[in-house]
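Removed: one protein chain of the complex. Kept in place: all other protein chains.
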Amino acid sequence: MPSSSGYFRTHYDQDLRFIDTRTQRYCLWLLLAWLAIYPFLATEMLLDLANQVLLASVGAIALMLLTGFAGQVSLGHAGLLAAGAFTAGILFKEFAAPVWVTLPASAAIGAVLGLLFGLPSLRLRGLYLAVSTLALHFIVAYLGGEYEAKRGFSSGIVIDPPVLFGWVLDSAQAWYFVLLAASAGTLLLAANLLRSKTGRAWRAIHDREAVAEALGVNVPAHKLLAFVISSSLTAMAGCLFAYFRGFVSVEAFTLFLSIQYVAMVIVGGMGSLLGALLGAAFVVLFPYGIEWAMAILPIPTRWSGMVFAVDYAAFGLVMIAFLLFEPQGLVGIWRRMQNYFLLWPFKQQLMRK
Amino acid sequence: MNKSLVTLALLAAGIGGTPWALAQEAYVVGLTGALTGPVAGTYAPVIESMKAYIDQVNLRGGVNGKPIKLLIQDNQGEPSKAAADAKKFLSQDHVVMVINSSASSTYAPVIAETKRAHVPLFFAGAVCPKEVFPPAEELQFCSTSFAAQYDSQMALAFIKETAKEPVKLGLVAMAIPVSRGEIDYAEGLSKTLGMTPVEKQIVPPPTPDYTPFSTKLKEAGANWVYSWAPWVTEIKTVEGLRKLGWSGRYIAWAHIQAEEDLARVKDSDFYVVGANALFQDNLPVHSEIREVAKKANLTYPVQQLAEGWVSGMVLEQALRATAWPPTAEKVLASMSSLKVDTKGLRGGPIEWTKSNHFRTQQYYRVWHWDTTKQAVTRVKDWTSYVVK
Partner (left out) sequence: MQTLINILVLASIYALISCGYVLIYRVSRVLNLAHGEFMMLGAYGLLATASSFGAHPFAAVGVASVMALLVGVAIYFVLMRHMTGESVLAAVLCTIAVGILLRGLITLTWGAQQHYPMEQLGWVNSSISVFGDARISAASLGLIIATAVCYSGLFLFLRYTRWGIQMRAAGQNPLLAAQRGIRLNGIYALAWGLATFTGGIAGMLIACDSGLQTTIVTIGLKAFPATLVGGLDSLLGALVGSLIIGTAEVLLINYVDPLLSDVAPFFILLVMLIFRPWGLFGTREEIDRV
């Protein structure tokens, strides 16, 4: 984003580049180096948190593609994660399938469900679409529950750690690298999609459907494509979740999880991949922050046993605050900070998209 | 976009926190339980009572001269949260035992984590998984009063003994796997006892009105109904049946809310079968609980605290048998042969052996509301079942 830095693009090719300047390249190398040594420095707890953030970021990027870019609302994200996780769980239990079978299978199931989730979008928009995805969430949860009950897995399906190229994935460090790769892969895929024709078509649909159609964009096909891609990515995230946690059960995929993912997109900042990452980190780390704050702040002892309720209330408050005061989310704050330093000592203008 | 991403990540990485070390001057035990959330009504009182018990042990000087540090994390009955809690206990707090007081959906992740770290896992107030029954899994233990299969055996035996007419049995479960499994078992068992199961209702948890389910039971002509489910389902179904004017008899598992609700419903044909002594017995231990509850100003009614008190006794005993400094291995060894005197809260001691992590003998009592005495009364005293 070289908007106000004194750096200007002089060629169309430059619009497509990921890395513009040398500083960016150095920063990227530094980041990669840091990411590579992080698991060896962090405590187990911090490593687990990093893993959770990385896992959530896959789902958040997928939802960002759908909602932030293609403009289709979905409240069924948890249902899709559940679909992916159950695909892995069922294939593992019934056929003892290895991970290189279950992961593509989850993606395929996700794609099929995405097509189904997407069909109403051809007729519905906004609110009604959100509601239809909500309905699908309940149906997926019901099917999963029936499977668990019928097969007698009353406390969930336990899955063994996956084996990749003869290497058993059971340490947090190993998972860190797998999840990092998954997250980076999703990010690259998303970024690439967005700078292609498909991405531009999605943005056109997002801004105004009629105009997109007039520009020659095949609106129904692109809408469905958005659903299919987003859903299969999400289902893969669900599959990874199943292996990462070592179990699958319907209760892990509540409506609140869907809301959390939507919150990631909102809090992070609509229409920005960086936003998806920031949102994922924020939403995952938030409860730990609250817990930590409650441990050091003087609060009524009655509440100390109810961390979750406090957390719940605070989460609601934070969501309201973002919706009211910072609709552009964390990314908005970040951009303003960046501009402040870029333009210093001059006063910054308000950046409104 | 990318530049911002890169720099931000750098910033974030720089802040990476410092591990906060924990002084290991206590027996550190981690509990993950449903303090809030949809299932909290069943588990929160257990956790509260257990904490009160341990606080009181610590006031008296702890065990082996060291305090017990009971870390409590609320998991809302959600598996992902329980997994994170277990991970935190094992990696950050280095606990010597993990306790689970939550819905059965949280078991799988907690079992997986404790297995990886080889730390004993104690189910307190939460339904006992089949792994604790003989032959028991090495790491899992359970002190909860209710137990799959044995409960139904007792309840159906009571029906058979009490009923003079041929029994047409209605069965009620909640749409959660544990409850459904047990009711299916009871259905099969009832046939072998010469009863006719006429209707089985599986009620989904969020139900605005229980009357339709009750209607079905009534119309099927059941004269006895047995329910083994969370208390909400048990009590609302019997109330629903009574609203419809059903005059049969109803027996359900005595969850922690039973004593209050028996007195509230005042129905002499509503029986509960349970394994904890009720507070109307007024044993010395009951007045002790009352006193502690009053002093600690606990949220939940005193009648609901027995289960957590028993769990506290077991925890204390297990740690007392573990010499300082404690390790998970040592705690495991002491748990594998343990005998806890429950001071009358149960029909007998809780005894764990190498192969039996449930208890060697399970005792039951049956109560109902006596309309002439205007009090909850016992209709059947401790009946024991040998757990094999």
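Lettered A and B in written order, each chain numbered from 1.
Keep this in mind: contacts are C-beta pairs under 8 Å (C-beta built on N, C-alpha and C of every residue); 3 or more make two chains touch, one makes a residue touch a chain.
Nothing here was measured: the structure is a model prediction, and the numbers come from that model.
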{"item": "Option from B:Q201, B:S336 or B:Q362 whose C-beta touches the chain left out", "value": "B:Q201"}
{"item": "Omitted-chain contact residue, chosen from B:P45, B:P129, B:G170 or B:P197", "value": "B:P45"}
{"item": "Chain not shown: contacting residue from A:L30, A:V131, A:L193 or A:L285", "value": "A:V131"}
{"item": "On chain A, residues whose C-beta touches the chain left out of the figure", "value": "67, 71-73, 119-120, 123-128, 130-132, 134-136, 138-139, 142, 146, 206, 208-209, 255-256, 259, 262-263, 266, 270, 303, 306, 309-317, 319-320, 323-324, 327"}
{"item": "Residues from chain B at the interface with the omitted partner, ascending", "value": "35-38, 40-41, 44-45, 175, 201-206, 208-213, 215-216, 218-219, 231-232, 235-236, 239, 242-245, 257, 264, 299-301, 304"}
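In the analysis below, only the chains that are shown with their structure count from here on.
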{"item": "Centre-to-centre distance between chain B and chain A (centres being mean Cα positions), rounded to whole Å", "value": "36"}
{"item": "Chain A - residues contacting chain B, complex", "value": "1, 18-21, 23-24, 27-28, 30-31, 34-35, 38, 41-46, 48, 52, 145, 148-149, 152-158, 170, 245-247, 249-252, 254, 272-274, 277-278, 281, 302, 305-309, 312, 334-335, 338"}
{"item": "Parts of chain B lying in touch with chain A, wherever the complex brings them together", "value": "1-10, 12-13, 16-17, 19, 35-37, 47-48, 51, 72-81, 83-84, 87-88, 91-92, 103-109, 111-112, 116, 129, 175-178, 180-181, 299"}
